[in-house]
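A single protein chain has been removed from this complex, and every other one stays in its place.
Every chain is named by a letter (A, B and C) in the order it is written, and numbering of its residues begins at 1.
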Amino acid sequence: MVGDFDIFLPVVWLLVAAAIVMLIDLFGDDPDKTRMFNFFTALGGVLLAFVSLNPYWDAPPQTIMRGAMLVDQFSAFLVICILIGTAISMFASLSYVKRIGVNLADFLITLLLAASGMVLLTVSNDLIMLFLSIELLSFSVYVLTGLHGRSGRSAEAAMKYFIMGAFATGIMILGMACLYGVTGEVQLKPIGEKLAAIFAARQGTEIMATFGMGAILIAFAFKVGAVPFHSWVPDAYEGAPTTVTGFMAVAVKAAAFGALIRLAVVAFPATASAEGFFGDLGFAGYALWLLSALSMILGNWFAISQRNVKRMLAYSSIAHSGYLLMGLAAAGGNSEVYAGVLYYLLAYTLMTSGAFAMLVYASSGGRDIESIDDLRGLAWKKPAVGIGMAIFMFSLAGIPLTAGFMGKYFIFTQTIAAGGRYLTLAIIGICTSIMGAYYYLRVIAYTYFRDPDDRPVAGKEDWGLKFALGLTVLGTVFLGIFPQGFYDAAQDSVKELQHDHERPAVTAPDKPGTVAHD
Amino acid sequence: MLEPKVVLFLAAVLFSAGLYGVLSRRHLIMLLMSLELMLNAVNIALVTFSRYWAGEGAGMIGAHSGQFFTLMVMAVAAAEVGIGLAIIVAVYRRKHTADSDAASELKG
Amino acid sequence: MTADLFGIFVYGILIFSVAAGGLIVSALVGKRKKGFVKEEPYECGVPQIGETRTEFNVRFFILAMLFVLFDIETVLLAPYAATFIADVHEGKGLEYLAEVAVFLAVLGFGLLYAWRKGVLDWNVPLGHNPDEVVSRVIAGEADDQASKKPVEAAHGH
Partner (left out) sequence: MINVFNNPELLLWAVPLMPLFGFLINGLFGKRMSVASSGGIAAAAVVISFLCALGLFVYHMNMLGKETVQSSAFTWMQVGGFKINFGLYLDRLSSVYMLIITGIGALIHIYSIGYMGHDEGFARYFAYLNLFVFAMLMLVLGDSLVTLFLGWEGVGLCSYLLIGFWYKHLHNTTAGMKAFIANRVGDFGFMIGMFLLFWHFGSLSYAGDASLQTGMQAAIASGTVDTTLLNWACICLFVGACGKSAQIPLFVWLPDAMAGPTPVSALIHAATMVTAGIYMVARMNFVFVHAETAMTIVAVTGGATALFAGSIGLVQRDIKKVLAYSTVSQLGFMFMAAGLGQFHLAVFHVFTHAFFKALLFLGSGSVIHALEHSLGHGNPDSQDMWKMGGLKEKLPITCYTMFIGALALAGIPGLAGFFSKDAILYSAFHRGDTLGWIIYGLGVAAAICTAFYSARLIGLTFYGKWRGDEHAYAHADEAPRSMAMPLLILALGAIGVGYLLLPPAFGVHHPPFQTWLAPIWAAGQAALPEGSKLLIPVEHDSAAIAAEWVNIAISSLIAIGVFLFAFAIYSRPANLAKVRALAFRGEGADAVMTPWYRVLLNKYYIDELYDLTIVRPTKIASDVLFVVVDVIVIDLLFVNGAAMVVKASSDLVRRLQTGLVRHYLYAFATGAVILIALFLLIAQ
């Protein structure tokens, strides 16, 4: 056990950093003096977590805690996305949290706890770990959402997110109980094997298994904000402090999609039966197809009429969930697409956290950018806002030479290659992304082509925000022009995931539940 | 010994009651209580399954995981109540009511 | 056994359908009246006179919550205890002792945090939190008339 300790290191560093910040906050006299120290402690935690990932890159998968966790390159890739999102959010918040009257230490502690929950989620290999890490990240994010002490909207957002999230948790735990009930296992791999046997035998228990898988899928669909489980997204995103919104949008999504892919590949049988809802569709193909199509259509559709930028980005994040779910759905026909999904998650992390950081940067006179009207002609007062915003919006709209285009490109080509009903899905995706271009470009049109108003612009911004923006802008463009290296890495990560869990063909046992207990 | 079926039936009834409560209540505290009811109903089911698999002679991890799971769910549920109450208090301080309908500033 | 459970879940779905049906029918058939009384959490029709319950100090609730949290987290020691002996026999006793020490340290750290934040001090006012809020929320009571007005106004338009 202690020998495996280094596998925990990413999480441990995050938690240690959180504990140190907590202690400083408790025993430090003057919060203003300890501010920078807290910040660098938290940043150090993230960096150390990043460095300690190194052994798991290009290494065989390792399980620890009797198989409760599994670290492989797949989780390492996702942890990188999560850590990037966390670091950007931290940099962007350096002066922002002070402006909205929040203690920086509180923010950092909660952020680090959320990040450690996400890291745990990506390495979870059994239902209990999955449940615990989801709850750890959810609770932290609820608190982060409601952190804006002076704003009634922040509290309302936290309340809505909490109620909906707790409800989804109830559904998920019910699903997990059902899976445990039919298989008697909590670890993903045995569950997958037994489910395959159950579906081969078809003695009635497969109904409960189906129910369980469906309930878990619904809970994850909630976490990633897929329609029709999306209602919390716009409200929570709008009410939360802006940097938290960025963090929620990217890191939660990366972690949840990572866990969902692992579940889909490892636990939910693709080869259970030729017909039925697994069939050639792989994991719950129809449901994912439906969720993806609905998310793409409704997300973009709702976003068009939004004038509040944060809300618009919230609906756009629903649409992006739809594109990612399209990848997952198409995996039933073409498993190459997972690499595209990973790439898209990385691209999405950079462009979305960048866009939210840009909103913070663009906020003038200590006032949050709310309506799109607040952006009028800002590009001429603050050229950096214009260029950065244009790059992020182009990327979100999927215009070439940006990360967003390459991400869409990888997912769409692979989905098209899957053929059949996925082709329809890809066509829906293409149509809706054209629809989406309208509202992204409108933001650019406002920043460039409208007359600026007379409101003053804020003076000097802090270096943290500038650093966050520089990182995301460069990342977005670089990923758009030279995608191959990152795509190769994503492919490697996915290969391992699938290779490790290739299941032997399962023959129908006499009685479900009596297959070998290994 | 009780039939597992009966206990599971109890779990299902409790879960459904919780579900009904979540859907029909407007008071935030009642919502929170209903949510807890859902979790605890699942706890009962988990313990039942755990016993069932122990009876089937499953390996130790399989048989006992249900009970561990229940303990974890209990701990998480307690934390959930803590956070939920804190959030509800925050809402109450601004809206002066614990009616979930009062919080509808964010919409559209 | 599990095959029979399908009936139970059909029952669960039926319950949901009844719930949904009731909600839908009342939404369709029932008349909507907005008003002060209707906005009350308890629509019994009898005007509320005074406080129905005595208010507790908010600290009771916070302490109670802390107690529940720590209490239940202590329960997590149970699975640890259940597997402890087997691992001692395997010669991993020290490792397991270290693990439980870490767990208890984390719990202790939480206690320390609560302590330093002043939760356990009985006489010092709690930051900027107005007292009694928790007790009122839990009692499901509305605030006084004056503070209710903004909410009314918000419902007016």
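Side notes on the structure shown:
In this section, a contact is a pair of C-beta atoms (placed from the backbone, for glycine too) under 8 Å apart; a residue touches a chain by one contact, two chains touch by 3 or more.
Everything numeric in this text was worked out from a predicted model, so none of it was measured.
Here the chain not displayed is in touch, across the complete complex, with A, B, C. One of A:Phe107, A:Phe247, A:Tyr344 or A:Phe410 touches the chain omitted from the figure, and that residue is A:Phe410.
Among the residues A:Ile64, A:Leu111 or A:Ile163, only A:Ile163 touches the chain that is left out of the figure. Take chain B: the residues that touch the chain left off the picture are 19, 22-23, 26, 100-101, 103-108. Counting the whole complex, the residues of chain A in touch with the unshown chain are 159-160, 163-164, 167-168, 171, 206-207, 210-211, 213-215, 217-218, 222, 228-229, 231-232, 234-235, 276-277, 284, 286-287, 290, 298, 301-306, 334, 336, 340, 377, 380, 394, 399-401, 406, 409-410, 413-414, 416-417, 430-431, 434-435, 437-438, 441-442, 445, 448-451, 483-484, 487. Those residues of chain C that touch the chain absent from the view are 13, 16, 20, 23.
Assume only the chains that are shown with their structure count from here on.
The multi-chain contact residues of chain B, meaning those touching 2 or more other chains, are 15, 19, 28, 52, 68, 72, 79, 88, 93, 95. Of all residues in chain A, those touching 2 or more other chains are 181, listed in ascending order. Interface residues of chain C, counted against chain B in their complex, comprise 1, 4-5, 8-9, 11-12, 15-16, 19-20, 22-23, 39, 41, 61, 65, 68-69, 71-73, 75-76, 78-79, 82, 129-130, 133-134, 136-138, 140, 142-143, 147-148, 150-151, 154.
Of all residues in chain B, those touching chain A in their complex are 15, 18-19, 22, 28, 31-32, 35, 38-39, 42, 45-46, 49, 52-53, 56, 58-59, 61-63, 65-66, 68-69, 72-73, 76, 79-80, 83-84, 86-88, 90-91, 93-95, 100, 103-108. Listed in rising order, the residues of chain B touching chain C in the complex are 4-5, 8-9, 12-13, 15-17, 19-20, 23-24, 26-29, 52, 64, 67-68, 71-72, 74-75, 78-79, 81-82, 85, 88-89, 92-93, 95-99, 102.
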